[in-house]
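One protein chain is absent from this view; the other protein chains keep their places.
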Amino acid sequence: MERRRNKRWHGKYRMLLMAAVIGLTTVLAACSGTSKGGSEGGGAGSGGAPQGRVTLKVEVFDRGNAPSGMKINDNYLTRYVQENFGDPNNINVEFVPIPRSEEIQKLNVLMASANDVPDIIFTYDTGTYNRYASQGGLMDVTELLDEYGPNLKAFLGEDTLKYGQIDGKQFAIPGRRLVLGKYASYIRQDWLDKLGMSAPQTTDELYAALKAFKERDPGDTGGKVIPLGMSVAPAQFEPLLWSFIEPLTEEQRYTLTQKLGSSDHPVLLPGFKEGLRFMNKLYNEGLISKDFALDKDKKQLWQDVQNGLVGAYSEDAGELYFEYNGTYKNLLTNVPGSSLTPIDPYTDSEGKHPKPGYAPNAMYIMIPKSSERAAEAIKYLDWMASGDHLFFMQNGVEGENYELEDGIPVLKADAPQDVKDRLYNYGDMAIIVNGKYMGETEKNNEAYIRQTPKEFHDVMRVSVNISNSDKIDPVVLPRPIEAEARYGSALADKYDELIVMTTMVAPDKFDATYESIMKEYMAAGGQAILDERTKLYEESQ
Amino acid sequence: MKPQMYLGRYWQLYGLVALPIVYFIVFKYGPMYGVQIAFKDFNLFQGIHGSEWIGFEAFGEVFRNQEFFKTLRNTLMLNFLDLIVSFPAPLVLAIMLYELKSGWFRKFSQTVLYVPHFISWVIIGGIVYQVFGTQSGMINNVLTGLGLREIPFLTEKGNWLATYLATGVWQSAGWGTILYLAALTGINRELFEAAEVDGAGRFKRIWHITLPGLKTTIVTLLIINLGHIITIGFERPYVIGNLAVREYSDVLSTFVYRVGLESGQYTLATVVGLFQAVVGLVFVLGANFISKKLTDESIL
Partner (left out) sequence: MSERTANRIFDTSNVILIAIAVLLCVAPFLHIIAISLSSSRAIMSGEVTLLPVQLTYEAYRRVFTDQAMLQSLGFTIFLTVLTTVLCMAMTVAAAYPLSKTQLKGRRLLMFVIIVTMFFSGGMIPEYILIRDLNLLNTVWALVLPGLVSPFYLIIMISFLKGIPESLEEAAEIDGSTHIGTLFRITLPLSMPVIATLSLFYAVGRWNGFQDTLLYITKPELYPLQLKLYQIINNSQASDLMRMEGAGMYEVLPEGLKAASVIFATVPILIVYPWLQRYFVNGVMIGAVKG
């Protein structure tokens, strides 16, 4: 009986609790409901819009790294934009955060629901831009650009703009990319010194060095040496593979290149198979780590480099020097006496060192067809490209954020944290450019180099020079290839699979594996792309 | 009985179930018109209604795709193996915990064993590489240290399968015991005492009392799992899988992600989803039917 009564009380208690919670949350919901109407903008009060004042919604990548006290849509730079562009033009600038890692999915959903989509959207993904354009979702801004964007046009230049044109009409405003070189290679200088070898300048010399590293183990790794660092990230194998491509005619380059995702792939180019064969040879002779296929994000590679196990490897030029990366710094700490020298060893049949570079365009900035603020959007971008606005957004306040050295702003390492934090996402705010803009190419490169710690500036400079030598430019077509938009993503995966499988298989199975995967590749869309590009080439003759 | 009498007796029950049914209609059936995307050449900007009707054309394209069948095969294979390995594991573990004599050890173990469930697959992936890697993995380092040959846990197809299944058990077994342990509390202790008096040993007790007591739970979970045999999560195969074992690790969810969502091919993604839904529903109804005949338990 006693227990019975308790249980009944228990039941009543539950009901009361439930009712209380429901009541409380209803009240809370009502409160949050009132503040969700429409354009509550980036901080600046927007209650009762003064007459004529309109709202411009701009996308911004949210990386979840807003410093304490700042919000992705309300921070130093957003306020700068509002005060210097928004207020003088009677525009409320509202920044809409989109999570960086899901940006395409989120963008797709927003585009599909028309009225929620910001007035300025952007993406790096060529496929997405092509799809939006061909499905009729983007505004043709050719005339608007002429009318409201003279500074913008001058800043970007025709070379950049053409990446956003389809049959002459401007459907996207490509940002301008300043750093075009991509890759460089690195080798353990101290190991070379110990073996009495000089830095390799041809593929054969590199091979000899790798063999020597394996057989003579100058690093005293106890048999754990990894002569050639490798992963499944393109930076590690592109310089190698592209050096095997034979000299091409213009027609071959045009028709046989396959643009999967945002970069050109050499899978159908003559010589590619030999490049894979070389990878296979290196792997089977124990010169490449057996785990390279597992390393999707280079973490294992960086770890092996830092622990002094790796003899040589190709990488995004200079990445190992950057503060956030710390690979080189840690190597110097972990292995006293070590040093990495930037080299350019992979040579093709003409003695050159071809390697892909970036396309001159950065993000595709787009205005949805349904937007009513297209003019304001162009005005915003034009404002960014004029005066010292871009410079300020990228560098901040002289004396507080940076000091000028040889006319180039260098971030003050000793600035207080909250001052540094002002610019925490300048890259995502200054969307018309990728890289620090200084005016001339020389200065742009220098600004880039000086983003690394001082002690690495010299080797950084060498790395950048290497990345720019014999750079391969992407093939620009007047119109996007439909098959590439459709199959590009799946084919890019197949391409990676091809590289991994042909590398890891026993040498006598190489040809069979290559044939079978190539067959799958062609059937999965490779043939369709080839046909379409060939047709396009013939039309243009 | 007459309708009025019936309603007079049962109206409260209908009242109770009304709100949840409204939820299902609004939030689940409301968006279901989206299934049409499978039959249209979906254009993001024309919307579902404005897009062109293409009937079963997209289905044809999907079923002609070699990759689709490979991923379908892998999905079924991985799920089936999981059923054999990961389904019994929580049950066995729950019984083992239940049979523990020490109360504090049991409580402590229960709490610790489900911790893996909370670690996201992305992090587990990183740990798996560190442990099972061929050249730099912990286990292989020990093996080569002892002079043995390294085992490619992750880069050889068959080994990868075992690793995949093992990590699945590790991640889900502890969490799965919770439901079984809750069910076990419902078994009358007197039955155990009576059995002990009758002289029944441990295994006899487990076989004749514990397991039958869990029958309902086991059968319910089995039916639902069978219904989901053609559905598979995205994260686990994506993270644990790698390029060297694509032959086995590529599944319907990664296929849809790559070929469908990443390329904005919503029609394709919806076609596969619809296919999975139909097959899944058939499986669950079938399993339910068989279960009713065999064990008298059903969920419908």
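Just so it is clear, A and B label the chains in written order, and each chain counts residues from 1 on its own.
Convention: a residue touches a chain if its C-beta (ideal position, glycine included) is under 8 Å from a C-beta of that chain, and two chains touch if they have at least 3 such contacts.
Quantities reported herein were computed from a predicted structural model and do not represent experimental measurements.
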Touching the left-out chain: which of A:W302, A:Y487 or A:Y521? A:W302
Check each of B:L19, B:I84 or B:L146 against the chain that is not shown and name the one that touches it. B:L19
Please pick, from B:Y6, B:F80 or B:F289, the residue that touches the omitted chain in the full complex. B:Y6
Residues of subunit B in contact with the chain that isn't shown? 6, 10, 12-14, 16-17, 19-21, 23-24, 26-35, 37, 48, 93, 96-97, 99-102, 105, 107-120, 122-124, 127, 130, 136, 138, 170, 173-174, 178-179, 181-183, 185-189, 191, 201-202, 209, 212-214, 216-217, 220, 224, 227, 266, 269-270, 273-274, 276-278, 280-281, 284, 297, 299-300
What is the set of subunit A residues that contact the non-displayed chain in the whole complex? 7-8, 10-12, 14-15, 17-18, 21-22, 25, 28-29, 32-33, 36, 62-66, 68-69, 71-73, 96-106, 108-109, 112-113, 116, 123-125, 177, 179, 233-235, 261-263, 296-298, 302-303, 306-307, 316-319, 322, 324-327, 330, 333-334, 358, 424, 427, 434-435, 448, 451-452, 492
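As a working rule, only the chains that are shown with their structure count from here on.
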Note which residues of subunit B are touching subunit A in the complex, please. 43-47, 65-67, 126, 129, 133-137, 150, 152, 154-155, 242-244, 246, 258-259, 261-266
Quick one: in the complex, what on subunit A touches subunit B? 104-105, 108, 111-112, 114, 127-128, 131-132, 135-137, 226, 232, 289-291, 293-296, 299-300, 303-304, 369, 485-490, 493, 496-497, 500-501, 504, 520, 523-524
